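A single protein chain has been removed from this complex, and every other one stays in its place.
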Amino acid sequence: MNNYDIIIIGAGINGLTTASILGKKGKRVLVLESREKVGGMASSMEFAPGFKCNVINDTIKWIDPRLIKLLDLNAKGLELVQPEILRIILGENSEHIAFHKDVAKTIDSIAKYSIIDSERWKDFISYIEKLSQFLEKIYELTPPILPKIGIKEILGMRSMLSPIRKHGTRGIVDLLRVAPMMMPELVDEWFENELLRSSISTAGIHHLSFGPYAAGTGYNLLHQHVHGNGLFHNIQFAKGGTERFAIVLKDYAESFNVEIQTSTKVISINTDQNVCNGISLENGEQIMAKQIVSSLDPNNTFLNLVGPSNLTPNFRKQINNIRYRGSTARIHFALSSLPEVKGVTKEQMKTIFSISPSVEYLERASDAVKYGKLSDKPYVEFVIPSVLDSNFAPEGEHVLSATIQYAPYHLRNTEWSDSVKDQLKNNVVDTLQKVIPNIRSIIKHTSIISPLDLENEFGLTEGNLNHGEMTLDQFMFMRPTISSSQYRAPINNLYLCGSGTHPGGGLHGTNGYNAAMEVLKD
Amino acid sequence: MSYKNKFTAHTQLKMSPFFERTSKLNESQEWRRWAGYLAATSYELTHENEYFAIRTKAGLLDITPLKKYIVKGPESQRLLDQLVTRNIAICKVGQVMYTPWCDEHGKVIDDGTVQRLSENKFRITSAEPNLEWIQSNAVGMDVIVKDDSFTTAALALQGPNSRAILNSISSKTLDSLKFFWMMETTFDNIPVSISRTGYTGDLGYEIWMNPNDALTVWDLLIDKGKPFGITPTGLHALDVARIEAGLILLDVDYISSRHAIIESRKSSPYELGLGWTVKMKKANFIGKSSLLKELDRGSRWSYVGVEIEWTEFEKHYRDVGLAPGLPHTAWRTSTPLYFQNEQVGYATSGTWSPLLKRYIALAHLKSKYAKEGSELMFELKVEHFRKLTKATVVKTPFFDPERKRSCPK
Partner (left out) sequence: MSKIKKYDAIVIGGGHNGLTAAAYLGRAGKKVLVLERRHVLGGAAVTEEIFPGFKFSVCSYVVSLMKSNVMRELMLPKFGLEILPLESTMTPLENDYLIRTADSDQTYREIARHSKKDAENYMRFGPAMGQIGMAVRPILETIAPNPIRPSFSDLSATKRLFDHVKSLSSKQFEYLTKLMTMSSADFLDEWFDYEPLKATLSASGIIGTFMGPYSPGSAYVMLHHYMGDIDGAFRAWGFQRGGTGGVSMAIARSAEYFGVEIMTETSVQNVIVKNGRATGVSLDNGDEYNSNIVISGLDPKLTFLKMIDKSDLPSDFVSAIKNFRIRGSSGKVNLALDALPNFTCMSGDGHHLRGAISISPSYDHLEKAYDDAKYGNFSEAPFMDIILPSVLDPDMAPPGKHVMSCFVQYAPYDINEGWNDQKREAFGDAVINTISRYAPNIKDIILHRQVLTPADLESTFGLTEGNIFHGELTLQQLFSLRPAVKWADYTTPIKNYFQCGSGTHPGGGITGSPGEMAAKKILGAW
C-alpha cells in the first residue's frame, strides 16, 4: 500500500489545494490530517448546544482566481456571497461608516463626516487597486533566488510587465513607497476624518502583532486588498460557513482518488542524508513517498517534524528566526437574542463590524504586545454569522464571533490560563458594550480561543494565523527563509505549501497552487 | 572572573592561576596575548634553551588559556559525531581524538581535541570560543554543554623526560598510557587527569586540574622535575616545536570560517592536510555533503611542508657579503611561493629548526603544485631586496621521534 507519489501533511485550504491539483494531474496522493476534520483554519464547530461558529475565519477576502478557474470551484458548489455592506466601522459613540459594495453609497457614508474625504475616496481606492494589481502578479510567482538572479529568473517575472504597461514604472515606485509605510503616513496623505483614517488602518494591522504606527503596515493593507476588484475592505462569505471551501476542495480531491486520512497525526518527516523519504505516524506506522509536501508552518515542519539535528546550522538558525508572535484571539458568544448594534439595522448586520474610534486607539491597543499584556481596550472585529445563515443558532438566538487584537501569545510574568482568558473576555465585553449596550444581558455561552489554544488545536506556532508574521522582512523571497522560498525545503523531496510560504496567509490557496506547480516541475 | 592572584600587575588582561609563579619566573618579561590572557613569550632572554628543553629534557607550559568545554548527557556522543569530522562513536572512554570541526559548507571552524571522560561525558578543547556553536547545534538533544574554561587549569609537560617526571609524582605509573589516551591519577592526593597529548610532536602530556590546585601542582612539578631538567617554556619555543611537528595554528595558518568574512579565507580539512580526520563512513556530520563534493572534484588547495633549500639560500646572502640570515624565531607573516613566475601559494609559518638544521615552513599551495618533491621558489628579502630562492615540498611532520608514540617495554 505504501506506493504514494506524494504525501501532503495537513488538510487546510493550502494542503487541499495542492492535493487537488496534484490529484488532477494523476498523482497518487495521500493527505494526512491530525484533526478529525479537514479545513484547518477554515473550520466550523458547535461551541455550545445548537450554536455554531466559524472557528477562525468568518470571511474570505479573496481566492486565487487561477484556482477558481482550474478547479471550477463555483460549479463544484462553493457559493461565495458578497454582502451589500462590506464592513461597518464603529466609533465610540454611535457614529459609523459603512463600506458598501456600491462605492457611491460608501462615499455618502463618508460624506456624513467629511466632504473632502468623500471626494477623495474614489482616487484612494483606485490607487490601492493599482498597487494591489502589482501584488497580484507578484503573488502568482515563485520567488526568485536572490540575489543571484539571471535571465531565467527575469523572464520568469515577465508577467510583471502587464501592470507596468498599465501604470508605468510610477506604479512600482508607488508600491515601493506605500509598502514600507506606517498607517498614519498613508492616511495623512489622503484623509482627515479620524474614523475613516482608523478604518483604513485596521486593514494594515490585520492579524499582526504590530500597531498602525509600524512601518510595513502598508504592505499588510495591500495584502488584504489583492483581487479586491477596486473595493476597499472587500469580503465574501461562503454560503454554509467558511468550512464549505474546505469541503468543496476535499470532495474535488477525492474525486481524483486523493486519499485523505483525518485523525492521523504525523510525528516525523523522515530524512536520510538530506533526502526526505517518508513520514512516521503517531501509531508508529511509516509511510514512504517520492515527494512530501508540508502545509504546516515552518516551525512545525522543520523543528518538530524534520528535527533540528537534521537541518544545517545556518538553515536551523533561519528557521528559528522566523517571527510568529500570534496576538489575535477569538471569542464566540452564544446570544439569547439579536444584539442591538447602535445605529445599525438588522438588515445591515450581514457584514463585519470593527470598533476602531481612532488610529491612536489601535496603536494603544497594540502597545500591550510589547510589554506582554492584554490590551485593556482591544481592537475588536465581529461578525454575527447567524444573521447570514440561520443554521448557526437556534431559532431566535444568535452567535457573535469576535476577533481580538491584541492578545499576545507571549505574556510577561504569567501564562495563558482561564483567569487570563476571563480577563480577555471582560475587556472584550466592555468594548462591545459601547456599541451593543445590551450585550451583557444576552450572553448565554462563551468560547474563548487564545493564541495558545490556536497553537494547541490547530498547530499554529505561537498562534500565528499566517504561519509567520506578514512583515516586509518575511515577504516573498524571504518567506519562509531566503534559502527556501521556492516552495522547496533545502532537503531533497520535501516541499512547503502552507501560509508560511509566499505570499503568506489567508484563505486564498495561492501558496498551495504555486507549490503544486513546483512539485510538478521536479 | 579572574583568579585571585596575589600578583597585582595593573593589567586588564586575564591572568591564569599559574601567573603568580610564571610572572616571577619570566626574566624577559615578554608576554603575549593568548585568548585574552597574559601568556609568557619566553621566560629567558632568548627562547633557545626552552626549545631544547622540549626536545631533550622537558618543557613546562601553561596552557590554561585553551578553551575547554564539557559535553555530557545521553546524547553527547551523538552531538559530537554531528559536530566533528572524526568518528566519536569509536572513541573509547579514556581516549582522546584530535579533530577539526566544520561549518555546513565543510570549512573548518576550529580544531582541537575531544576527550572521552566517561561514556556520556566529553571534554572539548579549542583555540577560540566555541560555546555558542556547540550549544546551537545541541538544540533538541539531551545534552548539557558547559564552559569549563575557567574551572579547569592546564599545563603541558613536553619532552623526552616528561614521563619520568610524572612517574616520580603520580600515584599511578604512566608507563602504559598510550599516545592520545588519558588517565586519572593523583599528585600528593590532588586529583588530576593526564592526557598523552601535546602541541610539540614529542613525547608529552597535558595535565588537567582544578584551578585551586594549580600552584601546588606547579610547585610539585618544578621541584620533582629539577633533576630531569624541567624548564618553564614560553610560546616562542612552542612555536618552533609545533612547526617541526607540522601542526597548524588557528588564525596563523588558517582562519576560522566563522570569522573569515570572505570565502577565499576559508579552508576545508582537506585543504589543511587534515583529510585523514574526515570520516566519510560516519552517518552524517556538519559539512559532510560539501566535503563529499570536494572529495569528488578534488580540493583546490593543499597544505604542505616546505623546505627552503640551503645552498641557494646561503648564496643569496653571500652575494651581498653577509652570512645566511636565518630567522631568529618562528615567523608568521604570509610569504609568497612561486612556480616559475606564477604565485601558486603562500607559507603561513616558518622557522629554522635548530635540531634538524633545516629551514622549514608550512604552506598553502594550489593542489597541482603540492606534490611531494615539487620544486618551488620561496620569496626572501635579502638586504631590503626581494629574491626568489629554491624550496621543495616535503612530507610533514618534519620531526617525528619514535618516543612520541611508544611506551616503555
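Per-chain residue numbering starts at 1, and chain names A and B are given in the order in which the chains are listed.
The definition used in the following text is that contacts are C-beta pairs under 8 Å (C-beta built on N, C-alpha and C of every residue); 3 or more make two chains touch, one makes a residue touch a chain.
Keep in mind that what you see is a predicted model, and the values were worked out from it rather than measured.
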| item | value |
| --- | --- |
| Which of A:F47, A:Y139, A:F210 or A:F302 contacts the chain that the document leaves out | A:F210 |
| Absent-chain contact - pick from A:A104, A:V173, A:M288 or A:L520 | A:V173 |
| Candidates A:N74, A:Q286 or A:N321 - the one touching the absent chain | A:N321 |
| Among A:S44, A:T431, A:T446 or A:T471, the residue in touch with the chain that has been omitted | A:T471 |
| Contacting the left-out chain in the complete assembly, out of A:E363, A:E381, A:E397 or A:E455 | A:E363 |
| Chain B residues that touch the omitted chain in the full complex | 1, 12-14, 33, 35-36, 129-133, 135, 147, 258-259, 261, 263 |
| Touch residues of chain A, complete complex, unshown partner | 146-149, 168-170, 172-173, 176-178, 180-182, 185, 188-189, 210, 213-216, 317-318, 321, 323, 360, 363-364, 367, 370-371, 471-473, 475, 477-478, 482-483 |
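Definition applied: only the chains that are shown with their structure count from here on.
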| item | value |
| --- | --- |
| CA centroid of chain A to CA centroid of chain B, Å | 57 |
| Complex contact set, residues of chain A against chain B | 273-274, 303, 307-309, 312-317 |
| Interfacial residue positions of chain B with respect to chain A in the complex | 78, 82, 103-104, 133, 136-137, 139-141, 283-284, 286, 289 |
